[in-house]
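Here is the structure we will look at, set down as structure tokens.
Here the complex is missing a single protein chain, while all its other protein chains stay put.
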């Protein structure tokens, strides 16, 4: 497996859904940065299960312990190890379906690749691992904040309901984490309706990065969009990604699609803040298609580990729509990527600095 | 910059649009593989400029020289160095606009990052570099072929014209490289019409990978989709990417979106061949939004390097639609990524082998 | 910092001498391998402090907890997280010298690089981190054992006393871990004598790797000797390294230094098992110069963080000679390196396999 992400601002995660716990090592964090347990816990609380009726009922308080790398409230430059113990892991529901590949899950592919697997709650392939990303991302967000860079994500679509506005102050005020308060209730209805049917729904999450200096990204193969794309598709539920006007650009002419400039800078942001693989100073705008949670309490046809046909109904506690909890995960992965790009850019551009003094 | 791509099957490219030449080093190719100059040249010929009325009139025969790594017609395991000399580089058109940032190009961002730049034809940021990818990709395609893996890309949209069928045998029979012969002429009309206006058009390219064994991809951070996404967005013109049903999945319920199975395998391929970040044995299906060529012979507002407002009209020889030439580039990047994933998987799965004997 | 080691068989460590604990994530371990807590603990017990009169009196039982990656006694392919809590950290001795740079330690250099540091017991630069390497190395040793590869290290010199024989069965029978029982007592005397003076002594550790298949190592830059050299010099106390006849080769002619062959293979092993950067099937033989422990209870001249001259006497509990405890650390780093080289070689050589089935 490959459990590390990043080049200079780098994370390594470990842990399974139903094992002893999950954890992350964050390496490359510049020294001298203020960091508190609260900085990290508050982000984890946005991702943790059981925070609303709309999320899985698994009860994990997701309390994080910082094991290293912080001394007297400041980062020392040493790797920051963090641990979250698993509490409410109930494997019983999984025992009776352990011989069946759950549709939409990694069961089939992991079993073929590794020849055995920890079936309890998806094991390593569980979304539970994303808590590690959020914990690490909280440190990246703190670092970026000190450079004037801020990241906001929100749900912009659930099933057929689309957001029409982007009001960042509203995001945390509704359980679906949309930036459009006018459609928040309708989105919530779609989730509840799916839940009532033992089903789930998909959606779209948008992420914006503000305040990037010009020039983050390392062409030609570690372009900022390429790095962000890898980050986003490393999230299990992402099926599509666009920057700026995305697929709409396919229908446009060059004269319609280019972002013109004048003496004050860019006159539009169709490119979504990245030009030639480098940040251009405009907000970075990404949209991610999020598939519906694969675990549904409805009968589906599947295959057993012995290659036989079977029917399966996934019990257990699952999110009817993962978008609200995906929002902090998307922010975390964006933050880790931009922090990494920032450090990489420091090696070329003397105007940037990691700023440990 | 970061001019290398891949972990084990790895390329490093160099060269600018109007410099002495461009080249690539391909490292990690298993030894004992048959490879000829023709294997590589034939792919380059699919990408080279001037191949039809629909492409730039720059005359580059793109003849490649193999400098190393092949002995008596076989790969030796040593790095394969290849060089393509630039022939028809005409920098005169660029000299008079060298103080202006061309809209939609990397001029502005490169200038800010590197404090100086080779303005001739875009220098390093030019699409000309993709010839190196195609040359390297030809070797990857050859390697994959020996494992029963095949890759095909085609244009599926130009401006508002959408392909409705996928006939692979037709792709090379029309200048837009679409797999739908019924819309090939209409697509070509859109390109010619844009060309007549001094403009350009965007489109969509689809790529399919057939024959992947189950289990390619290294979760959680080098998942096959994450690796492919990085590859695709490293191509300058890609603005969006989907796997399988992509953004349509956002509107579906879990019960509608999951791919069920029976004793014969998967009953559908909505996921696009990748499940939990690993190939699942079904064809991998990706779609890429390709923006219109940024260079247009129409006046656009822009900024000069001194920060002043200006009008700009990009002369020179440019592709009115890059999709037809993007097709082999997409195939090459897909091939390099899958070959890399294959070698990585060999380290885990004894059923796979690089097969140098 | 860079807290990760290895390409495919990869470790990431965290933790400080006097923090909450230390830990390691081992990634890339093939699935299906038997591994027990005892396999790991028994190696840690060989490294832990307080095991004899000859080692520091700090009392750490170094009990390891496996947090992930092992399911029903077998590796799953997922990253193996391990944690060792710090128990007997006594920071009081360090508080009064926290403004002084201890000679021979990383205090001065860390303070200048990171602008602040965790002074307690050396913080991140403490040799305590090597417990993580030993825990990870135990897994690598287990993997290598399944391939018929075995690693043995021993003390071959302490101060002026040199071993003259190599009896592997004797290594664990004496507190200095020498393979020459005839000089074990004399070596121990040197250590006790230094201890009595509040001083320390240096020595040499030799390491041998048996059973390597021909062809491990990735020329030209990840040659097996280059990889092993990086591994050995990542151990804080190593000041010199040789392969085979090492510096003696400087005095020899080519005809004297080459290892001739006949139909049965090599007739000598002056090269120390590595030829052209690849294992040649003969035992790999390395020797490492180990400097005396820097912490001595004798007055030394030093500088304060304010740049003033000062006298310093390092109290606390320190090893009078680190060689006996360096032995398992050397074995661990050798094992991690050879395991990594083995996996890398699998990607080229179909005769090798990771063997997860």
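Should a chain be cited, it is by its letter among A, B and C, assigned in written order, with residues numbered from 1 in that chain.
To be clear about the criterion, a contact is a pair of C-beta atoms (placed from the backbone, for glycine too) under 8 Å apart; a residue touches a chain by one contact, two chains touch by 3 or more.
These numbers were taken from a predicted model, which means no experiment stands behind them.
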{"item": "Hidden partner chain, touching residue among C:9, C:143 or C:243", "value": "C:243"}
{"item": "Touching residues on chain A - with respect to the absent chain", "value": "8, 28, 30-31, 77, 343-344, 346-351, 353-357"}
{"item": "Footprint left on chain B by the chain that the document does not show", "value": "1-4, 10, 12-16, 19-23, 25, 27-28, 31-32, 65-69, 71, 74, 76-81, 83, 110, 113-118, 123-124, 356-357"}
{"item": "Residues of chain C (touch criterion as defined above) contacting the omitted chain", "value": "1-5, 13, 101, 103-110, 112-114, 124-125, 129, 157, 159-160, 194, 197, 199-204, 214-215, 218-223, 225-234, 236, 239-263, 265, 267, 271-272, 275-280, 289-296, 298, 300-303, 307-309, 344-345, 348-349"}
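As a convention for this text, only the chains that are shown with their structure count from here on.
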{"item": "Between chain B and chain A, distance of the C-alpha-averaged centres to the nearest whole Å", "value": "27"}
{"item": "Between chain C and chain B, distance of the C-alpha-averaged centres to the nearest whole Å", "value": "45"}
{"item": "Residues of chain C whose C-beta touches two or more other chains", "value": "28, 31, 77, 356-357"}
